[in-house]
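Only one protein chain is missing; all other protein chains are in place.
The block that comes next holds chain A.
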Amino acid sequence: MKNIFSILKFTTLLVVLFSVIYTMAILGIAQLAPNKGKGETISVNGKVVGYQKIGQKFDKPNYFWGRPSAVDYNAAGSAGSNKGPSNPEYLALIQKRIDTFLIAHPYLKKSEIPSDMVTASGSGLDPNISPEGAMIQVKRVAKVRNLSEEKVKALVETKINKPSLMGTSTVNVLELNVALDELK
């Protein structure tokens, strides 16, 4: 019995050390981080329009679109599709996405569509697309917005994050669209 009380006291003190003191220490350090550790946001005219790291749904023709999402970009319930690579239902869905994408971008050849534009991300909140995924949308966006293709293309190029040593090339869709709204 004495043993159990010892263990209970020991456990309580460890909870204080790890769940309270450690947490408070990191919370304290977080006050020095961008936006005090509450997540970096992007604002337009003083109004928060999104979190920089969290993808959001873009399906209107005047914006660049992000990747398909298994949870429709619900940032309070992240998940992937968890569809297996040979699932016939899943493959039919991919085919449908390709067809829909081609209808919205009639100028494209099928082989120009990169796979990230028709597959769902792991989190359902992927904020990025590949540079190819952005480039193939330039013509549509430029046409809807009555802008010259060169201008939109140049904008996309400024928004491509190329890795210097390691990593992948990405385009943050929200940042690109915010910049697009500012383009005259």
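Assume a residue touches a chain if its C-beta (ideal position, glycine included) is under 8 Å from a C-beta of that chain, and two chains touch if they have at least 3 such contacts; residues count from 1.
The rule is simple: contacts and distances are computed from a predicted model.
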{"item": "Complex member absent from the view - protein name from UniProt, among \"Potassium-transporting ATPase potassium-binding subunit\", \"Biotin transporter\", \"glycine dehydrogenase (aminomethyl-transferring)\" or \"Na+/H+ antiporter subunit C\"", "value": "\"Potassium-transporting ATPase potassium-binding subunit\""}
{"item": "Among A:Ile129, A:Ala142 or A:Leu155, the residue in touch with the chain that has been omitted", "value": "A:Ile129"}
{"item": "Contacts of chain A with the absent chain, listed as residue ranges", "value": "2-11, 13-15, 17-19, 22-23, 25-27, 29-30, 33-34, 36-41, 44, 47-60, 63, 67, 73-88, 90-91, 94-95, 98, 110-116, 118-130, 132, 163, 165-168, 170, 174, 177-178, 181"}
